[in-house]
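Before we start, here is the structure in question, set down as structure tokens.
Missing here: one protein chain of the complex. Every other protein chain is in place.
Residue numbering begins at 1 within each chain, and the chains themselves are lettered A, B and C in the order written.
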Amino acid sequence: MKRIEYFTRQEGDPAPLEKSVRRVVRFNEIDPMNIMWHGHYASFFEDARVALGDGYGIGYQDFYRQGYIIPVRRMQVDYLSPLQYGQEYEIKARLFYTEAARLDYDFTVLDLQGRTHARGCTVQLILDKKQNLLLAKPAFFEDFCQKWRLGQL
Amino acid sequence: MKRIEYFTRQEGDPAPLEKSVRRVVRFNEIDPMNIMWHGHYASFFEDARVALGDGYGIGYQDFYRQGYIIPVRRMQVDYLSPLQYGQEYEIKARLFYTEAARLDYDFTVLDLQGRTHARGCTVQLILDKKQNLLLAKPAFFEDFCQKWRLGQL
Amino acid sequence: MKRIEYFTRQEGDPAPLEKSVRRVVRFNEIDPMNIMWHGHYASFFEDARVALGDGYGIGYQDFYRQGYIIPVRRMQVDYLSPLQYGQEYEIKARLFYTEAARLDYDFTVLDLQGRTHARGCTVQLILDKKQNLLLAKPAFFEDFCQKWRLGQL
Partner (left out) sequence: MKRIEYFTRQEGDPAPLEKSVRRVVRFNEIDPMNIMWHGHYASFFEDARVALGDGYGIGYQDFYRQGYIIPVRRMQVDYLSPLQYGQEYEIKARLFYTEAARLDYDFTVLDLQGRTHARGCTVQLILDKKQNLLLAKPAFFEDFCQKWRLGQL
């Protein structure tokens, strides 16, 4: 199967940031078809996104403290192979560089043999607390992106 | 905002089937940003999809009894405006006609003033119980589609 | 089976307040044993408790506006007979009168034939926004209880 790409990198963009978390399929996540219920992947993506965001100081709470919220505007999930009860797996989040005032994440769900079970992405907008959409990155996040471009993270 | 379309109808395809369900935003569905957590929409879509599928005799259990499973292969959600605690809303599912052995649903989440809060879609494949992908529709579902084309549902 | 009673009424206490809500067992609520997952009953109880609280103006948000929070201090669930996929059921909440600064709810989960599937209770404390436990009811809630005792609700 051809690898799905959700975002395209521009010439000169720094490499995506990466972070992985591990989980085990839980009893109450299994659906009547005896596989991981498809609706749970949003929370897996969130786990990895939060780990990356918090790890780099650009998480939901970091934005909030600066006066911004970062709601999810779009989510896509491609289910390739279902996870089974008790199976251990890894969720890898990657944050893609973009000039826009936006957070573009993609996700890969892998088992410990390296087999891909799902792929997906989320796009988050940046709003101020009056719910106005930001067209430019807030200063603290622009600083972060500057370091990212310069390889100083 | 331009309306998002996930599926394209071919010349001569019968109109999509429709079904709506109503819900109220629940306390434990609200996230720390004080809006409906984005991960819950998968279950809203499922509610409407199940209501339509069961209503027409082409639900998950109808397929299962015939020897097939219909896992979700892809889901997309576009979040336009967040739902608030206590708000009443409607989820409208539409099943699109396709020649392929597949179930193409789109979804619209509306408040009672008719304002769209989210749009989305799911694509389900049809597998036999040995997990083989069906390339043609199973007989009972082809019969159903025949009636659909003839306006006899 | 003897009916389980979680709270005892004192001589002269007004009758409990009652409110019911209806639901249908959803696909993603079913566990690998093909029954309603036991962990979901907390949300069913909450649905009925919220409906009663909001209906009488003593809900979570009514307390919050007055400067109080009402966290759950204890929950108990007795599972008598599992709910099946697609089954319609009713959750009946009853709020018991008490002299204490507390909200004592019990719950009954019934199918449409009147068969009891589960029973349970929650006890909520009343805290001010500095997290101090209230020993007496706040004024607006004492007014409410006064009307309740006088049969004026």
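Note that a residue touches a chain if its C-beta (ideal position, glycine included) is under 8 Å from a C-beta of that chain, and two chains touch if they have at least 3 such contacts.
Just so we're clear, the structure is a prediction, and the values are computed from it rather than from any experiment.
Taking the complete complex into account, the chain left out of view touches A, B, C.
Of the listed residues C:V24, C:A42, C:L110 or C:C145, the one in contact with the hidden chain in the full complex is C:A42.
Among C:I69, C:L110 or C:C145, only C:I69 touches the chain that is left out of the view.
The chain omitted from view is touched by exactly one of A:Y60, A:Y79 or A:F141, namely A:Y60.
Residues of subunit B in touch with the missing chain: 27-28, 30-32, 34, 37, 39, 85. Mapped onto subunit C, the footprint of the missing chain covers residues 32-33, 35, 38-39, 42-43, 46, 60, 69, 71-79, 82.
Listed here are the subunit A residues that touch the chain not shown: 26-28, 43, 46-47, 50, 54, 60-61, 85-86.
We take it that only the chains that are shown with their structure count from here on.
Copies subunit B and subunit C of the same chain sequence form an interface built mainly from equivalent positions, shared numbers / all numbers used being over half. In this entry, subunit A maps onto subunit C through a rotation of 180 degrees when their C-alpha atoms are superposed, rounded to the nearest 5.
Inter-chain centre distance (subunit A to subunit B, centres taken as mean C-alpha positions): 25 Å. If you average the CA atoms of subunit A and of subunit C, the two centres end up 38 Å from each other. In whole angstrom, the spacing between the mean C-alpha positions of subunit B and subunit C is 33.
Multi-chain contact residues of subunit A (touching two or more other chains) are listed as 32, 39.
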